[in-house]
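Below is a structure I'd like to ask you about.
Shown here: the complex without one of its protein chains, the others still in place.
For chain A:
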């Protein structure tokens, strides 16, 4: 190429790039048409029609949004300490983070499940998994607070969790990484002989929601990725996709992508229940923690559990089957009728749709292509309803609208595709900006989807918003799916990295909202039920301050007699009994966090003064016109000082109870003497 040609070539290349970019930009703006803004607009003072709960991924939390406005309502702290309100820092909530590895203040929250009754969302609880330190959390939707966390033993990377059955009987989960069970010191390249996977069934108490590890099924050492439970006709069955059936342990991106097909595990959990009843399990000693809020005190009780019950499919026939799925599937999804199961073959050009009735027939006819570790592998064609041909690249997740249509996200080709479940025909495709992971239709995984909106959660935003340095927000995009064509109506940034979400009609949650905690029901051992009962007590170097908060003062607000080296417990009770009147508590020199105390609640912050002086404390939540005045002082003296313990509010500092009694006795004695 001579100079001139080179320049010409360069010119044409530039032209081509500019043309491509301008086309792209045109595309991304063109999709928003007509009255989109009006559809997503919720006027000031009006409520959204839906709650959407988005997982936070590496934030470890959950965010609650209103739809269709995309307004952020609350970040619910779950698996990560939250200094903003003291969750995981206050004495009451610290035990929520107890695990068999000790105190683990962070996790990676992926998949959200709402509790269900008869295959529909009932608006009672929200469940979410912790990926890194395998855990499942329960959030109470009357308070939007995390009330329970159960650790799952002997698994690694609880990605495949917590998938719920249609009456919330079980939360099903599987290990993402297989590991030696029980853990032992073996060479990593002995994967094939030493590594196993577990599929876990956690039962949910129908009245209180309390979780319990019912049983675990021991499986071959694959990576169990995502799951769904059957519904209606397929109720009683679970479907879990696996990848890495190659059993690679290094450079998985290549070595776990070799086989043309991986596997879907099909579990008859009703059968498993029968085997449990017949006592056909083995017990194993292990260690895992169960952390639960006591409703009367608000204190988390943490208990270690040491026993787990294992079912072995090699010895228990009719409980577990496999069927091949195209390459490295990322989940499978069951349609509202329960008949069709969609395998999302992440690296495949096609998508397999299975038929539950065909699967059952294949099992009945024993139409198997051999077995893996004693688990029959159903013939691929025998269970297949059909194949969706070339729908896009990188299918990740499918939900349904209840009108016979399925909607699938395509990570690589960055789009949402609408297709007919029965005919497998592609009906519509819309670009997303960019690279969606999961999508959510309110109720889209239940028997009765609410097929009005679709929310796609994008991993990459690049040029979509004003830049914020190297780290950019992820995003969600809301589509109106009520018509034949999907219509993009809103695009908003999200917190952390939402992996999955659930949406529910607001009227299933809103009426149960707790406005404040009843102070008369507060049985916290350090609660102070009235300003007259405030006090300060010393026990060695431990000092307990029984404090109250009420607009607009803390009582007591002058405290003397602390000493360097003390461990001071501020037990703050919010005496308010009105909606939206939390009080905060912060003290200088505290190395943990602050407290936000809800009305009627008691929360405890530990403070260990290191230096002599007088330290201010104050209310951090702008509670009233006199909020700025809601403050006090704590005097810290040298260790062993003779400054007595005194406290008070707008009066002479009172000595402790004993001294007060002494004063009273003396006064009485002198009065008697003068008679």
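Just so we're on the same page, a residue touches a chain if its C-beta (ideal position, glycine included) is under 8 Å from a C-beta of that chain, and two chains touch if they have at least 3 such contacts; residues count from 1.
We take it that contacts and distances are computed from a predicted model.
Enquirer: Can you match the unshown chain of the complex to its UniProt protein name from these: "Sigma factor-like helix-turn-helix DNA-binding protein", "Phosphonate C-P lyase system protein PhnH", "Copper chaperone NosL" or "Peptide ABC transporter permease"?
Expert: Hidden chain identified via UniProt as "Copper chaperone NosL".
Enquirer: Among A:188, A:626 or A:643, which one is in touch with the chain left out?
Expert: Within the whole complex, the residue contacting the unshown chain is A:626.
Enquirer: Could you tell which one of A:550, A:595 or A:619 touches the chain left off the display?
Expert: A:550
Enquirer: At which residues does chain A meet the chain that is not included here?
Expert: Per the touch rule, chain A residues meeting the hidden chain are 550-551, 576-578, 624-626, 629.
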